[in-house]
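Structure incoming, see below.
Of the protein chains in this complex, all but one are displayed in their positions.
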Amino acid sequence: MIFALKRLVALAVTLMVASVLVFFVVEVVPGDPAAYMLGLNAAPDTVSALRSELGLDRTGFARWFEWISGMLVGDFGVSYTYRTEISTMVLDRVVVSLPLAIYALLLAVVIAFPAGVLAASHRRGVGDTAVMGFTQIGVAIPNFWFAMLLVLVFAIHWRWFPSGGFPGWSGGAFDALKALTLPAIALALPQAAILARVLRSSLLDTLGQDYIRTARAKGLSPRATLWKHALRNAMIPVLTIVGLQFSFLLAGAIIIENVFYLPGLGRLIFQAISSRDLVVVESVVMLLVFAVVVVTFVVDLAYAWIDPRLRR
Amino acid sequence: MRRTAAAIGVFLVALLVVMALLSLVWTPYDVTRLAIPDKLQTPGAAHWLGTDHFGRDILSMLMVGARTSISVALIAVGIGLGAGVPLGLLAASGAGGWIDEAVMRFNDLVFAFPALVIAILITAVYGPGAVNAMIAIGIFNVPVFARLTRGAALALWPREFVLAARVAGKGSLRISVEHILPNLSNLLIVQSTIQFSLGILAEAGLSYVGLGAQPPIPSWGRMLAESQTLITLSPHVAIFPGLAIVVSVLGLNLLGDTLRDKLDPRLTHER
Partner (left out) sequence: MSASVQGCRVDTPLLRVDSLSLSIGEDAILQTLSFQLHAGDTLGIVGESGSGKSMTALAIMQLLPVGAELQGSIAFCGEELVDLDEARMQHIRGADIGMVFQEPMTALNPVHTIAAQVAESIRLHRGLTRDESFTEARATLDRVGLSDIAGDRYPHELSGGQRQRVVIAIAIACRPRLLIADEPTTALDVTTQAGILALLDELQRETGMAMILVSHDLAVVAKTVDKLLVMRDGTILDSGDTEDIFSATASAYTRTLLDASTWSPPSVSRRADHNTVLLQVDGLVAGYPSGRRRLFAPRQIKNAVDNVSFAVHAGENLGLVGESGSGKSTLARCLLGLMPIEAGMVSLNGRTLSLPKRVQSRSQQEWGRAVRRDIQIVFQDPYGSFNPRHRVERLVAEPLHLLDEPMTRSQRRQRVSALLERVGIEPADALGRYVHEFSGGQRQRIALARALIVQPSLIILDEAVSALDVSVRAQVLALLAELAADEGLAYLFVSHDLSVVRNVTDRVLVMRGGCVVESGLTDEVLSQPRSAYTRSLVDAIPTLPVLT
């Protein structure tokens, strides 16, 4: 309990400092945010109108405070370009990004686990060599290029899947999932390669520990030793990577969303950056930071669940 | 098996470096000259890897693009090493002190940001280009090296040879340089090759969305972006730049694994 509380406090502090940093980078460093948002050819009175709309005449601290207290109650502000509530825009995008991230992560885990366990339990064998070879290539493939190849083969050549776009969930889950399948595969494969390698090396480390020998001396078979004694101990580095990957998949799908023209969070932020809509940029970045920090917190709790030594 | 992997790694990295260096003095064709009549030729005798939609020779562009990739990744690793290693050493030498606390919190903070988003933000706010790409990628290398260095250095500080150096009257700065750093070099070399290959991937991603090196400097990522609409018509335009990335990253990773085995940083492997 105390452990969880401590982590919660750390989480709050990280979020606080991160918000200052985001605010600083977006609103203070580039100079006048209003002039930046409107570009070089803006008329002076348009700029000053925007200045007063954004409340730029007030101190930076007051603006930061208003922004952050607004976000705490779910008020993310209004997009300058689209003139809509940012919270509704975000909500529209989350229903694409979150399922995509979960889909990709599940795929990655489902592929990586058997591969990692197989490789570790038959070290230097045929299975190990094959897994290591495939993962070596998987790690090296840029996911957006892999996505292009998938489109070429499965969407254009064989027409099994749409090559892009998202029909929405209202038309049924099947079509929606179908539209997310190629992007999810493109995201998942390189992640699966990383995960399988981490699982393998962590398992091999664990299998070299003294307590594995103790378990074997009890008369446990190598397979039972792996499942009952090694796997749980090997999970800490694996969990770390899974946590990082989930955060990455949530926000890092930007490029993949571009390839498949998916209306996700990544595309929202990318469009906001291109159209210089700073209010959207800072709010969405902050939201993503929040997601990363929460995932890290959950992973920390999972560590303690796995390893009693960490329950302090 | 291990030998083969090592040989492949060395060969691929050598190929990458030779291509990049050769492009400084010679390329089969001029990459800035447009030759629309020759556009979208399939690989053949005149153009080994074919031409793109402007009639530029793809092999020549890949060679010059290798230079962009290498320089961006190299400088990004340099930023990570240059800032991260001193921070890590400092944090470990005053372990438990406020410096350590500050460095570690800074690390957590940077890790809390989605790297790609921030890189895009930086390059968008401060202008797209190779230099800003280097900085954006480099920033995320800093906590990686700082954390690695700190962890390994912390494992070394209680070691008796460090105590012996303290008994010999040496201060913590001197010990960090004379005793800690040399014992971390293997670990740092291995991590550098990993970060280098990640840097190549990141640069490709940034220039794919138009935020890396700007035209007319060729870059692999932008070649892929430009080829996307042509992929049904002329797949080779999309396939070769992608292969170049895969081959480079694969080579570097294999080289990294080989170095890890050869240099065996087990001495400092207590994380």
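For reference, chains read A and B in written order, and residue numbers begin at 1 within each chain.
In this text, a residue touches a chain if its C-beta (ideal position, glycine included) is under 8 Å from a C-beta of that chain, and two chains touch if they have at least 3 such contacts.
Note that the structure is predicted; figures quoted are calculated from it, not measured.
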Chains shown that the absent chain touches, full complex: A, B
Which of B:51, B:68, B:132 or B:183 contacts the chain that the document leaves out: B:183
Touch criterion as defined above, residue of B:22, B:102 or B:164 at the omitted chain: B:164
Residues from chain A at the interface with the omitted partner, ascending: 209-211, 213-221, 228-229, 232-233, 306-309
Touch list for chain B against the chain that is not drawn: 94, 96, 159-161, 163-172, 178-179, 182-183, 267
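Here is the rule we go by: only the chains that are shown with their structure count from here on.
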Whole-Å gap separating chain A and chain B, where each centre is the average of the chain's CA atoms: 21
For the chain B and chain A complex, residues of the former touching the latter: 1, 5, 105, 108-109, 111-118, 120-122, 124-126, 197, 201, 204-205, 208-209, 224, 228, 231-232, 235, 238-239, 241-242, 245-247, 249-250, 253-254
Chain A to chain B touching residues, read off their complex: 10, 14, 17-18, 21, 25-26, 29-30, 36, 124, 129, 136-137, 139-142, 144-145, 148-149, 151-152, 156, 247-248, 250-252, 254-255, 258-259, 266, 269-270, 273-274, 281, 285, 288-289, 292-293, 296
